[in-house]
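Excluded from the complex is one protein chain; the other protein chains are retained at their positions.
Up next, subunit A:
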Amino acid sequence: MIFFWAFVVGGIICVIGQILMDVFKLTPAHTLTTFVVFGAILDGLGLYEPLIDFAGAGATVPITSFGNSLVHGAMAEAEEHGLIGVVTGMFEVTSSGISAAIIFGVIGALLFKPKG
C-alpha cells in the first residue's frame, strides 16, 4: 500500500510544482526554492514527519524533504545544546543528499563529456 501512496503523494507534489511553473510563471529555480522553504515550514509545524510515515518515498524523494531534514537536524542538535545547536546540527541529516550530489557531480564530470 505504501507504494501506491508514494506514487500518489509524489505525483501530487510534482503537480503543485508544475502549476507554480505554468500558472504563476516561476522559473524552475524559484519553484525549487519555494518548495524547500515550504518543506522547512511544514517540518517546523511538525507536519512533515506524519507525511513521511504515510507516503514514504513520496515525501522523502521530492525536494521538500531537503527543507524538512535541514530543520530536523537543527532541532535535534538544538535540543541538546540550545541555540548553538541550530547552527552545528543544520546539515546533520541532509549530508547524504549534498555529499552525494558533490561526489557524483565530480565523478560525472570525470566520466562524461558535455553534449551538444
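The rule we apply is simple: contacts are C-beta pairs under 8 Å (C-beta built on N, C-alpha and C of every residue); 3 or more make two chains touch, one makes a residue touch a chain; residues count from 1.
By our rule, contacts and distances are computed from a predicted model.
Look at the chain that isn't drawn here: its UniProt entry, checked against "Inner-membrane translocator", "Branched-chain amino acid ABC transporter, permease protein", "NADH-quinone oxidoreductase subunit" or "Stage V sporulation protein AC", names it "Stage V sporulation protein AC".
Listed by residue number, the positions of subunit A touching the unshown chain are 2-3, 6-15, 17-23, 28-29, 31-33, 35-37, 39-41, 43-44, 49, 52-53, 55-58, 60-63, 65-67, 69-71, 74-75, 78-79, 82-83, 85-87, 90, 93, 95-102, 104-109, 111-115.
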